[in-house]
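Before anything else, here's the structure in question.
Complex shown without one protein chain; remaining protein chains in place.
Let's look at chain A:
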Amino acid sequence: MGNIIERGKTTPKYRTIVPNCTVDPAIPHSHKSHPNHGYLSNKIQTTRYSVITFLPKNLFEQFHRYANLYFLFVVALNWVPEVNAFAKEITMLPVIFVLGVTAIKDAFEDFRRYRSDKKVNFHNCRKFSCIEKRYVKTEWHDIHVGDFVHLSCNEIIPADILLLRSSDKEGICHIETCNIDGENNLKQRYSVKGLNTKGSEFDPSGFRNNIEVEQPNCDIYKFKGYIFKNEENKIALNTDNLLLRGCVIRNTDFIEGICVYAGHETKALLNNRGPRYKRSKLERAINRDVVWCVVLLLFLCFFCAIGSGIWLADYNTLKENTNLVPFISFGDLDQYSPLYQGFIVFWTYVIIYQAVIPLPLYVSVELVKLGQVYFMAQDIEFYHPESDKRLECRALNITEDLGQIQYVFSDKTGTLTENIMEFKSCTIGGIDYPHLPGEDDSSEISEVDSKISIPSRNSSVLENLRLEPALQRELSNMCLRSLDSVELVIPRHVQRVQEFFLLMAVCNTVVVSHHPHEDNMDESGFLTDPQFQGGNAAYVDQPLDKYLRLSQSSLLSVRSKTRSVASASSQDLRDTATPDGSIGGSSFLSDMSSRTRYEAESPDELALVKAASTYGCRLLKRSSETVVVWLPAEGEVELEILHILPFDSTRKRMSVILRHPLSKEITLYTKGADSAILSVLDKSFKDDDEYRLQRDQTIECITQYAMKGLRTLCMAKRVLKEGEYKAWLVEYLAASATLEEREELLLKSYCDIETNLDLLGATGIEDKLQDGVPEAIAKLGEAGIKLWVLTGDKQETAIQIAYSTKLFTKKQEVIQLNATTKEEAEALLRHHSEQISKDYKSSIKEHNTDPSTPIFREYVLVIDGTTLTFALTEELDPIFLALCQKCKAVVCCRATPIQKGNVVKLVKERLKKMTLAIGDGANDVSMIQTADIGIGISGQEGMQAVMASDFAIAQFRFLLRLLLVHGHWNYFRLSNFAAFMFYKSLITVFILFWYQIFSGFSGSLMIDSLYLMLEHIIFTAFPPFINGVFDKDTSAENLLDKPYLYKAGQNSKLYTKWTFGIVFLDSLYQSMVIYFINHYSYTNYSVGIWEFGTTICVCMILIILLQIGLETNSWVWIQWLFLILSFMVFWMFAIISNAIFFTFDPPSNPYWVMENTISQAIHSCIAIFVCVLALLPRVIIKSIQFTFFPTDIDVVKQQTRETMTTEEIKQDGGCDNVTASGHDNVTASGHDTAQSMQTDDTSIDNTETRVNGMNGPNMDNTTRRRDQSQSIVVKC
């Protein structure tokens, strides 16, 4: 135990774990004498605060923001007696408000985290109780390092556990790691071998060995450690023995192990990065304008400070004895030198004008976004009933970016397509079996099947497949032969067919589970008697021997039964010779299908295995050494797996090497991409005519499949002679034994054996398109969004999908870039780039001579992974980008995850475009995280994409509504909101500024500071907020109907750099109206400073609220309510607070001021007049702009209104049909033209001329249509 004492000081690399059962149970885990006391328990705490630390910690964090620091500084400044401008306590109100709101938000979030922690910590699991000598039910947080844990299938692993025992005889355990690395294939883990347990089962209480493992680290692929068998012997441990927290046990009945890392020391939690903070584009624009505000603040402060100095100097030179000037006679002359006063007053003005920088801006923008997110998540249109999922907003602060997207990067598989693979056709030995969509006779079967085939990863074994009659015949022939034991020479082709299906069944990583995995230990850790769980004999893997026998016998019975059934159906076939029914094993299959499940790494493999089993070639069982298949010709065969050569992206194929049990023949089965297989075929495929024909026919079929949008895979085999295999084995073993360059050597050895292949055939698997994808893509295009498809799939498939999704149209010219060297790539890029520009030029010429020529030819670009590698290099990316911009759409195929991310990065950073990436798989994570907005499809491929995304949707088509409707609204709302926040603060500050001119630049305030402080946080806070959440410039239907409306947001038209200027001028004008009308109206009037200020304040709040009214596009009752309520609150607050005598807030002491002011007629006269005059220019400009320079939205509004009036007329006149059709005409025409008028970013300079040319006919067209519709209305 010497290690324990030294641990932590001298040997920090390793930690020693002692099984807790060897320790006296009376010693608590935290106690010093406990050998494992230094390690964290499994309790996790992701909360940032506790009840006690919340306030100081949260405040500390909040003051890391510059804005908050600034306002804190202002508050502090106000406590300097010389400088103070407001009542000290009141200045703190807004700051406290902002801090408070943020704190509440943080507290709420933290509380949510606390609750989720609690949920996690109180998950049930079973740990070994050393006292009761059995596993007992406990909670996650109660697990400590050194505890033994028992887990059943589908349970989540609670901590990092060293696997000591698995229900599998070989000690294998399957886990799904998608929670950690996003890969959702099943991975195998092995229990620690070599423990001296005499072959019997592992006994927790008997396990007394110490374990030494690395200190906790975040590397999930590395783990080292030892188990000490005794003083000398130790067993090495590696990653294969470790089960990571967060993974799920699959395909294994149960496992047992010892916890080595717990809680925050687990690799999963060490890897957990916090959420990234994204800043939206609009927010960046707002920040830019905040800088203008700071400039303005400094200017105003300097101006007033200098003004103050000059004003004072006037009195100083006038008389030496300033005591005669009663309003500045405050003692020492020196102290009141103009310079000193100017300095003091400067700081006073910093306090007074603090509102220039809208203090509540950031927090209120966040609140608005929160509101928006709430309603987005509530939108029922995003609800996908099949998966029971709705929109999930994971990022809260980039809602408006959705309205500004210019480029969409989409993954193909699982995003555009369903990622449900369907076996569609195959070619064997050059003969095509197209599996044509069946006629009526198939309907029954497919109906029945469709009930079974749930779109799920481990669904039933039956593929929803129409069997090809010809293929069925071939296979049934084979059945008959074998059954009748007629020794005939099997034709080569029939043999191929069987080999082909055998390959489909075995050359994969599909795992078979015959029954739902069940553990015979219940939740509380008691062993249950399996006999009570029903006499169903499916416990093949039952570890207890007595049950094993039972299950085997029953399996036998099943087998014999199926044989008889198979023969019976064969009899039928022979008699009738009509292939209408299903062949051989299908009834056996349906019999078994209810119990057997395939669990596959990729959906393609699943489709293949399922298709094979539909044809009767069925995978029954797979272990690491053998695979059991049921073949139509031979029945159940147990093949020995010699090797599995896994798939990698270099070889693009995988292989298995099998030994037949009877013939002892060693065969290599390979499946992979066509290019990967065709290049390593046997020589005879070149030399021999027959073989060459077969090869060519196969290639032709593959091309056809690809044209249909199918994913193709080639199948090949090689019979290995014993000698060949032995020779290779030596090489292979040597390669796997080397330490350096192991990967390369292994690769080489794989390639060595994967040669001289015999081509069997190829398969075509359909990847079904999701609903509404072509429509969504078309509309995205109309909205001016460029869509790039980045896929790992092969070029033909990608192009095909591009056509079927209408991303490409037949009119467009496809440019394919396939280069193998950098020079070639460069040449290609340059060539096409020049070609397109030439083409443009020539068509402009044509266009000038003949205006009727259609628009330019459009180009689309297809680039493969290799070429992309070159294109993404620094020298070539400008040309590449230029070329891409000239093309309407771009498809990158064979792209690696990193490349996907790099493409997005290139567009985002070089072109400065707003990018959105959408994907569903772990391979999309890189681009999802790179893009401005990442969207995850919460589909089938794990959760990794969703975890990395900002928004998660269930279907690709929802993207349309997300962008066009909510994105547009959010952008529109937030632009207005931000502009309004600036307007609000500027108008207030300007009004105060004008007064300074008439109060000797002394920093005097006429408006009660209480009103000033509450103005922004209460009196005028809610209506803009309501608009920010509820206002709509036009309806969702219109936005979806006219996607071009999206361009307003895309081109940042609603919040431009002029917005602040306009706001500035508007507030300057309005403040002048408010101040000077008051000033001159109150001249020759014995008005006190507070009455004067009260009238101004009433005017100001009234105008701000009316301005919100002017900015509101759609009025629902909420807006009315809050607008009226806001004014009433101010009004009542003023009246009530002025009716109470208090001297809390010197010098204003507003007792009875409001009452006296409003009782004077002049007050109302001024207020009414000021409101009209201040808002007049805005109304005029808005109406003129709407009438003469309407934006697209305005046009749509106008149309909507006309439609409404038409409908009214319709209702009055009662001639429904005619008017309705007339109206349809108008809207439809608008839609059409919009579609045909899609322009390209790159051709903007050209567009001018083109558009001008097109005006003529269009105008006629429209007027004509309009006349029509109007005449129809008139007729009514």
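Quick note on the criterion: a contact is a pair of C-beta atoms (placed from the backbone, for glycine too) under 8 Å apart; a residue touches a chain by one contact, two chains touch by 3 or more; residues count from 1.
Here is the rule we go by: contacts and distances are computed from a predicted model.
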Per UniProt, the name of the complex member that is left out, chosen from "proteasome endopeptidase complex", "P4-ATPase flippase complex beta subunit TMEM30A", "NAD(P)H-hydrate epimerase" or "4'-phosphopantetheine phosphatase": "P4-ATPase flippase complex beta subunit TMEM30A"
Selected from A:Arg126, A:Arg390 or A:Lys984 as touching the chain missing from the view: A:Arg390
Among A:Ala103, A:Leu681, A:Ile987 or A:Val1087, the residue in touch with the chain that has been omitted: A:Val1087
Listed residues A:Ser684, A:Thr866, A:Thr896 or A:Ser999, member touching the removed chain: A:Ser999
Touching residues on chain A - with respect to the absent chain: 44, 46, 81, 85, 116, 120, 123, 154, 156, 179-180, 245-246, 248, 266, 268-269, 271-272, 315, 318-319, 321-331, 348, 375, 377-380, 383, 385, 388-390, 943, 947, 998-1000, 1002-1006, 1030, 1032, 1044, 1047, 1077, 1079-1089, 1091-1093, 1110, 1113-1118, 1141, 1143, 1146-1147, 1149, 1151-1152, 1155-1156, 1160-1162, 1165-1166, 1169, 1172-1173, 1176, 1179-1180, 1182-1184, 1186-1190, 1192, 1194-1195, 1197-1198, 1200-1202, 1230, 1233-1234, 1237-1239, 1251, 1255, 1258-1259, 1262-1263, 1266
